[in-house]
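With one protein chain withheld, the remaining protein chains of the complex are depicted in position.
Let's look at subunit A:
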């Protein structure tokens, strides 16, 4: 079996104008959504309490709301979660319930009505912790981005590092934009997915850059455009199979991983799809734009491609 082999190099770089325009639009939309709608931040970041409770029979949400309103928590968000018997309650930070005894108050009130109600999960995050987690997340993103640029600059050349990180941040922006536009809940696991994508998407750019370097040595007469096109076309098969494999696992996570991994898998899916697109359609035009040339990678004093075969 051998799919994704093409007779002629695909002129990816020629499509650069369109892809750049498309990505610019996507990025602007993402930024617009992020500034107007913002992210639907989970309790991890905002502080507050989330409770998952489980009834023996299908839950009556209105009744649960009434009980909560009865103990002064009319601002609680009550919704089904997974099955009709499972209920999720979200409560904002309450000053009068410092020290996290809020969940007990709620459980006591609910148990009066139905003793069979079972608490499955409680998450309480104080406001001071939430801010810190967000701050740390951004710091991590900065650290990883700088690390990647530095690594690629040493390994290849700064232009490759820049092209790659622009493509990557475009992926991150797209994920954030999607989560903002659809108001999917953005929690710690999604943040982890975003950072994993930041590291994972680089793979694509690395493999292509590797091929570009090789082509510069091998195809001495070819233009830069042709070399980039050829590199992308040659690695196409690997790109699709690898990402396809990763995506299969992510789909498996999406299907079997339950609610907790739902948004994690979602973020990875967007990241993988846009990761392929951006490293092909964004990184290469930027490389051309920055004026990558043979001398950047093939240093004159270096030996020509050494033959690995004895």
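As a working rule, contacts are C-beta pairs under 8 Å (C-beta built on N, C-alpha and C of every residue); 3 or more make two chains touch, one makes a residue touch a chain; residues count from 1.
We take it that contacts and distances are computed from a predicted model.
**Student:** Tell me the UniProt name of the left-out chain, picking from "Phosphate ABC transporter ATP-binding protein, PhoT family", "GSCFA family protein", "Phosphoribosylformylglycinamidine synthase subunit PurS" or "Protein translocase subunit SecD".
**Tutor:** Listed in its UniProt record, the absent chain's protein name reads "Protein translocase subunit SecD".
**Student:** Among A:88, A:109, A:188 or A:273, choose the residue that contacts the chain missing from this document, as touch is defined above.
**Tutor:** Result: among the candidates, A:188 touches the missing chain.
**Student:** What subunit A residues would touch the chain not displayed?
**Tutor:** Against the missing chain, subunit A presents residues 1-2, 5-8, 52, 54, 98-101, 103-104, 118-126, 128-129, 133, 136-137, 139-141, 143-144, 147-148, 151-152, 155, 188-189, 191-192, 195-196, 198-200, 202-203, 206-207, 210, 219, 234-235, 237-238, 241-242, 244-250, 252-253, 255-258, 260-261, 264, 268, 308-310.
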